[in-house]
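One protein chain omitted, others in place.
Per-chain numbering from 1; labels A, B and C assigned in written order.
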Amino acid sequence: MTKLKSLNDLRKIRDELKSKTSIREKGEHPENLVQVKVAMATCCIASGSREVMNFIVDELEKRNIDAVVTQTGCMGYCYAEPTIEVTIPGKEPVVFGYVNMKKADEIIERYIKNGELVDGIIPVNYETIDNK
Amino acid sequence: MSDYKLHLLVCGGTGCKASQSELIYENLKKEIGNEGLSDFAQVVRTGCFGFCEKGPIVKIIPDNTFYTQVKPEDAKEIVAEHIVKGRKVERLLYTDPVAKKTAGSTREIGFYKKQVRIALRNCGIIDPENIGEYISRDGYEALGKVLTELSPADTIKIIKDSGLRGRGGAGFPTGLKWELAAKSPGNEKYVVCNADEGDPGAFMDRSILEGDPHTVIEAMAICGYCIGADKGLVYIRAEYPLAIERLKTAIKQAREYGLLGNNILGSKFSFDIELRYGAGAFVCGEETALIHSMEGGRGEPTLKPPFPAVSGYLGKPTNVNNVETFANIPVILTKGAEWFSSIGTEKSKGTKVFALAGKINNVGLIEVPMGITLREVIFEIGGGIKNGKKFKAVQTGGPSGGCLTEKHLNIPIEYETLVAAGSMMGSGGMIVMDEDDCMVDFAKFFLEFSVEESCGKCTPCRIGNKRLHELLDRICKGNGAPEDIDRLINLSYVIKDTALCGLGQASPNPVLSTLEHFRHEYDAHIIDKKCPAGVCKALMTYEIVPENCVGCTACARACPVGAITGERKQIHKIDPKLCIKCGACLERCKFNAVIVN
Amino acid sequence: MSNIKVELKKNQVDKIKEICKSFNNNPGELINALHKVQSTFGYLPAEVQEVVSQEMDVPLSKVYGVVTFYSFFSMIPKGKYPISICTGTACYVRGAETVLQEFKKELGIEVGETTADGKFSIGCLRCVGACGLAPVVMVGEKTYGRVSPEMVKDIIKEYNE
Partner (left out) sequence: MIKLTIDNKIVEVEKGTTIYKAAKKVGIDIPVLCYMDLADLGIEHKPGGCRICVVEVEGRRNLAPSCSTEVTEGMVVNTHSIRVLNARRIVMELILSDHPKECLVCPKSGNCELQSIAIKLGIRDIPYQEISEMSTYRVDFSPSIIRNMDKCIMCRRCETMCNEFQTVGALSAVNRGFMSVVAPAFEMDLEDSVCTYCGQCVAVCPTAALTEVDHTNKLIRDLANPNKTVIVQTAPAVRAALGEEFGLEPGTLVTGKMVSALRQLGFKYVFDTDFAADLTIMEEGTELLERLSKHLKGDKNVKLPILTSCCPGWVNFFESQFTDMLDIPSTARSPQQMFGAIAKTYFAQKINVKREDLIVVSIMPCLAKKYECQRDEFKVNGNPDVDYSISTRELASLIKRANISFNSLQDDDFDAPLGESSGAGVIFGATGGVIEAAVRTAYELFTGKSLEKVDFKELRGMEGIRQATIDFGGTPINIGIAHGLGKARQLLESIRKGESNFHAIEIMACPGGCIGGGGQPLHHGKTEILKKRMEAIYREDEGKTIRKSHENPYIIKLYEEFLGKPMSDKAHKLLHTHYVDKKKRIIYI
């Protein structure tokens, strides 16, 4: 390790490292953040949900959107996997089906950033696993 | 490499380590590796989560799942279910003792709801052995800012404005203390961190050092800059091997990063830290005693003045603060005095860490805003009294503090209010007692501690406490006389009035406060020769209730001294003269025929 | 006064000298040096203190004064399995005293003593910080939580095989 020579040096490495731990605090107050839950049961994983989750986390980070991405169990819409649930602060949760990378990108750009609804919403007549 | 999407935080505090958290850590890592998720999920060994009652604890981020009392063999299930499939392992979730409901995330746990974490902000969140994690959470930002943008006087002003007061006991304003040391003439000065937490039943400082050692290092460096010292010393209990290890690692890393050493962050300021080990003497928490101990001698206190700020370590100006006080410094400087002083009450700003213990459901380490009531702490955070028993008293301030009762439950926790109520803030021990605790015995327990820990230098503490203990002992043994109460009171006041240091001056507090609030228990011991709580052995009598006795002879066979007589199928009798009150008969009897009075 | 006599071997004396030297023979580091020496020898017999006294140029009486002031230092060798009972407040209110009595009864020794076979010694300590597990007993490095008097026999048995 070369020694830090100034406050700027310090801030630079802080910014580099920030994302490594920021996730840990976001979990404390998720109600103020965009929450994304990725269904992650065996069936979902088979349909590529882990890749989708990785993509979402990295893209949100890149696009500077404060969000918490968590996994959850099977949402029960196995026909539409991979499924994700997105909650924007102050709004009802919305579930999207058939989310691949392209769809995920669209969700981030249009729904999360601008609040526009996009295709693929599954009607809300279910309970999330946490409310059981 | 991209960042980890999932973090599994495993508590690596002493309490959880004692219940094999290290093995849990290893197993989780192994399981994640087996599932091929090593790039996706990260296992982190953190400092204490505070919720020691339910340890070992594993927390899954970002969904904030809080697994309690985890066993090493649970690692497989956690990974297979939660990490792979996203399904929480229900049986390991915390169940609220009052609502009888499992909590899916920490936000639903009463223990955490009312807590505000400043000093403990990083504990249980970062890996204490990784300086990068500390920096990523704005670590050393305060030091950098101070060195680059602020003068020592400006910095001291911020600390003064924040209203921060010493967290080690007496509550002296920290900024003022720094100012005194800064103004003291001399080129050679020292910053000392008091990590000799000797209060039995308190482990605030240890948890901070184990969970977030860099915050202390950063704060000490800031203090050094403010008072003009280039050397810091941490006086730490040798009984804290883990804290020592983590602190050593942290110091080493800070040096590598140039955050300790010469010309820190390109400034003219140089600072380094050394460790000095305590060796088991409570009195060394007193700053003059601590200094003598650091100098290699017996930890005997000396009269103040001169204060350490004028003549301390090696006779040089020295600023001594405790760990928790230091832990507040960096945040105050990054978030501002105004932010800090908005928390708490008018005279007591910020938060206080308490080690909650005793007959309470949620034993652990908590940080609460000043001004919170004892009731909230005990019944909401602490989850109430264990086994549904009745609350009797809470002892704050350890052996130097006093007992507070039901009627004090609504007073806000502040330095002044606690003193006014006959106790004190102390370093943060908080012991809860229930109906089964005898207050005379409890006072005796603390006096025994004070007798054992007295350095022996001054008469009132060396001999006076011994005499107090002897009086309490005789009361507990049923030999007390009515005039003993007056003697206890007079002796206590004289000890408070004449002892040399804080330890002696405060040592009679448990006697005085129990006498004030539980005089009837003393009277019961002295006059009725009874211990209402059934603790004082000498005052107990064992009897056999004839109606319940079936003459099974189990009790007679269990009695080690042959005090029980009676033929088979006949009613048995206990000879009180022979009985040694061991309780063996009570344990053995299946018919509730043995009773204790 | 300890009546245990220990003859120091040359390499032991050298070891002590080396430790003192690592602290620059600075009298201010007496306590740190004693810690190191005790962790090497297990305890601090008189002869060891004498070497420390000479190396660090601190009067022997003062070294002894320091050793007897701090409860962490011991002039008696601990048992092979040192048993430490936490008597911190949290453990006390949860019954540490009865556990301690039980250990004393089972082993027939007092606090600070070592059994005749050198196997066990009993010590008390103030708070290991595992208050959630109160009452806590440590045998060597191993921690036992929520100890009841009934468990004492079994704990001792573990080490008696």
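Note that a residue touches a chain if its C-beta (ideal position, glycine included) is under 8 Å from a C-beta of that chain, and two chains touch if they have at least 3 such contacts.
As the structure is a prediction and not an experimental result, all values here were calculated from the model.
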Visible partners of the omitted chain are B, C
Of the candidates B:N34, B:S151, B:S342 or B:N490, the residue in contact with the absent chain is B:N490
Contact with the hidden chain, among B:R462, B:K537, B:K573 or B:R588, goes to B:R462
Contact with the hidden chain, among B:A499, B:A533, B:I574 or B:C589, goes to B:A499
By the document's definition of touch, the residue of B:Q20, B:S267 or B:T302 touching the omitted chain is B:T302
Across the whole complex, the chain not displayed is touched by chain B residues 281, 298, 300, 302-303, 305, 451-460, 462-464, 466-467, 470-471, 474, 487, 490-491, 494, 496-500, 505
It is residues of chain C that touch the chain not shown, namely 1-2, 46, 49-50, 53, 59-65, 68-69, 71
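Operating definition for what follows: only the chains that are shown with their structure count from here on.
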Contact graph of the chains (line, ring, star, complete, other): line
Outermost chain relative to chain A, judged by CA means, is C
Cα centre of chain A to Cα centre of chain B, whole Å, reads 39
Chain B to chain C, mean C-alpha position gap in Å, rounds to 23
Residues of chain B that touch two or more other chains sit at none
For chain C, residue numbers touching 2 or more other chains are none
Interface with chain B, chain A side, in the complex: residues 1, 3-7, 9-11, 13-14, 17-28, 30, 38-42, 45, 50, 53-54, 57-58, 61, 68-74, 129-130
So, in the complex, the side of chain B touching chain C is made of residues 13-15, 18-19, 51-55, 198-203, 206-207, 238-240, 276-282, 293-299, 314, 355, 357-359, 363-364, 395, 398, 429, 431, 433, 437, 442, 445-446, 449, 455
Given the complex, residues on chain B that touch chain A span 2-7, 9, 40, 61-64, 83-88, 104-107, 125-126, 132-133, 135-141, 144-145, 147-148, 256-259, 261, 265-266
